[in-house]
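Report on one structure; see the data block that follows.
All protein chains of the complex are present and in place, except for one that has been dropped.
Should a chain be cited, it is by its letter among A and B, assigned in written order, with residues numbered from 1 in that chain.
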Amino acid sequence: MIGVKNLTFSYGKDKQVLHGLNFTVNDGEIFGFLGPNGSGKSTTQKILTGILKGHGGTVSLFGQDITAVRTQDFFQQIGVLFEFPYLYANLSAIDNLKYFSSFYPKEQVQKPEELLERLEFKQDFLKKPVSSYSKGMRQRVSMARALISNPRLLFLDEPISGLDPSGAVLFRKIIQEERKKGTTVFVTTHNMTDADLLCDRVAFISNGNIVALDSPKNLKERNSNRHVTVEYLFQGKQEMRSIEASELAGILPFPYDEIVSIHSQEPTLEDIFIQYTGRGLD
Amino acid sequence: MRGSFFALLKKDFRLMVSSKFFLLAIGSLILYSCYINLVYVKVDQEIFPVYLYDPEQVQENISADVISVYSPEELQNACEDGYSIGIDASKGTPRIIIASCGISRLDEMRHSYALSKLSSGNSRKAKIIGPNDKEMKNRREITAEFLFFELAAVGFLGLASMLFKEKQMGVIRVHAVLSVQKGAFILSKLILILFADLLFAALLTLCNLGVSAGVEVLPKVLVQAGILSMIMAMAGFFFSITLPDFKQFSLLYLVLAVFITTPVFLAGQTGVEMSWIKFHPMYHLFAAMKNAYFQAPVKNGFYYAGCLMSIFLLFLLARYGLDREMKREG
Partner (left out) sequence: MNWIGLKFQLKTIRRDKLCILTFLLPIIVGIAINLLGDMNLTSTAEPSFGIVQNDLTKETISWLQETGSVTVYDSTDALDIAIIDPSTQLLGVLSLGNEIRVLRSGDELQMYAVIADTLPLLYAVRNHAGKYEQTLLPPKNSNDILKPLLIVITMITAMFMGCTFNAMNILSEKEDGIVFINEILPMTGTQYVKQKIAVGFLGGVLSTVITAFVCMRLSVTQILPVLLFIILSSFIASLIGLFIGRSANGLMAGIMYIKIIMILFIAPPILFYLAAPAGGILHTLSYAFPSSATFYGLMGILNGNGALGTEIIVLIAHCFLWFLLYIMTSKRIQS
């Protein structure tokens, strides 16, 4: 679906932000793009969505070079959720969706009311102006806007931002459902849990370079020290010891009266990111 | 305490510089001065020209400023404009030809004037009792109007745009947790605006009235400019801190400009009589400014008491608005 080879980009002469990125995103895949602020992830997304021009290297979408596909047909096939919920503040959710959907072929468009219901949008607010909505409600309308044209390729920038825990679960469910329909999803996020739960593969970008790219599972496995922490009771005292995971197969190499808990010491995606880049995500 | 006030002053001065407040004021000063000196001082209305067609030259007592024409058509064309007067003396009894201007009294005056041109008598000149000639009157009048407009409208907008920037940045709310008094926050802005307005008033007056006449009126003008500046700055502060966005402020500004300032100008500038205008507070400020320029008797104590009361009330309102803004969330 997306093919990026040796992608470079500079703002002006001396400000190169992308230093030769290489990655592919497969059809029907949820691909996570993770990086700290200023790492170049927004620039990459802008190039992929056709907003930024003048890049180096090759970028292909739907099997064609982006410079050739950047047409109305191309924009009809993509959906973009921006980091901030951009909407007409003085129009209602329904009016916003009807307005934006008017640019797509009728047969491609979903019904705004049904879509908002799927996103568990409060029905009382359907016809009230967006200026009266909470951040979470605006995010739901924005998501609906991105989905309204049934896009083949969906770009999501911080999709869970501004949502309460139940909203986050709902959004993850909807993204999974979109993938099941065959939509390819390109997610840019700071949220490691989301990336871990949602993405088939993730790429870590730092200073305009991709420093790691694999599935969250593989990354964690590859970077795991394969140790577990065992908490146990011995002679009335609670103690803790770290052992190799393989040692769990046999008899534990220490005396104990009772095992309280066993924790795997598998690293989180954030740990791995810090390991690769030497800095955190924020 | 004094240190924090100077920090506020410094910050507000920088904000004013960055919002191009001074640049706009200098631009206005140049624009107004050019208009006054190149256009307005020359504004005049000449007396009705009188054209005479007298092929036989029978009229002997004709005034020297009567213009001779040499054909009836020329006479006809000359007085077609509804202002000029024609006298046809080609057929014995002179005929006064007047194309009506639509105002019967003015037509009558034109007719009388034509009669005087045919008469041999001399008129006793009118006694001049005023202190100004036409040019100086024009200079004082338009300078007063421009200063009023600048302080009432442009200064008001200048302060608001500065305050809205602070509001957008959210730094006003930061001041709620700093050891700065709310009054000081308002006063620092007020002092700077007042200082800038007084400087503007002085320069505009000296540039357009000349140094000697300018210096003569300056003390009274500065008092009125100070009053107007403080009232408008405080009103600008209150509205910009209370209204949620610049768009709504602009809306209010438009209404203020059209519906409040226009009648003041109409009443102050023309003879159109509006009995209710004395209830319009801005009219009194405008009249006081004009009086200051013409060195007319200063307004009575009620006027100054009203001004002081307004400044005090507006200060309280501004403080209340600031207090509300600081407590606001999001």
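Methods note: a contact is a pair of C-beta atoms (placed from the backbone, for glycine too) under 8 Å apart; a residue touches a chain by one contact, two chains touch by 3 or more.
Just so it is clear, the model here is predicted, and its values are computed rather than measured.
Undergrad: Taking the complete complex into account, tell me which visible chains touch the one left out.
TA: So, spelled out: the chain left out of view touches A, B.
Undergrad: Return the single residue from B:181, B:250 or B:310 that touches the missing chain.
TA: Answering carefully, the residue with contact to the hidden chain is B:250.
Undergrad: Where the complex has a chain not shown, which of B:18, B:37, B:68 or B:100 is the residue touching it?
TA: Reading the full complex, the residue touching the unseen chain is B:100.
Undergrad: Looking at the full complex, which residue from A:100, A:125 or A:171 touches the chain that isn't shown here?
TA: A:100
Undergrad: Under the stated touch rule, tell me which residues of chain B contact the chain that is not displayed.
TA: 44-48, 80, 82, 93-103, 105-109, 111-113, 115-116, 118-119, 121-134, 136-138, 140-141, 161, 164-165, 245-248, 250-251, 254-255, 258, 268-272, 290, 294, 296
Undergrad: Mind pulling the chain A residues that touch the left-out chain?
TA: 49-51, 72-76, 78, 80, 82, 84, 86-91, 95, 98-100, 102-104, 129, 145
Operating definition for what follows: only the chains that are shown with their structure count from here on.
Undergrad: Just give me the whole-number Å value for how far the CA centre of chain A lies from that of chain B.
TA: 62
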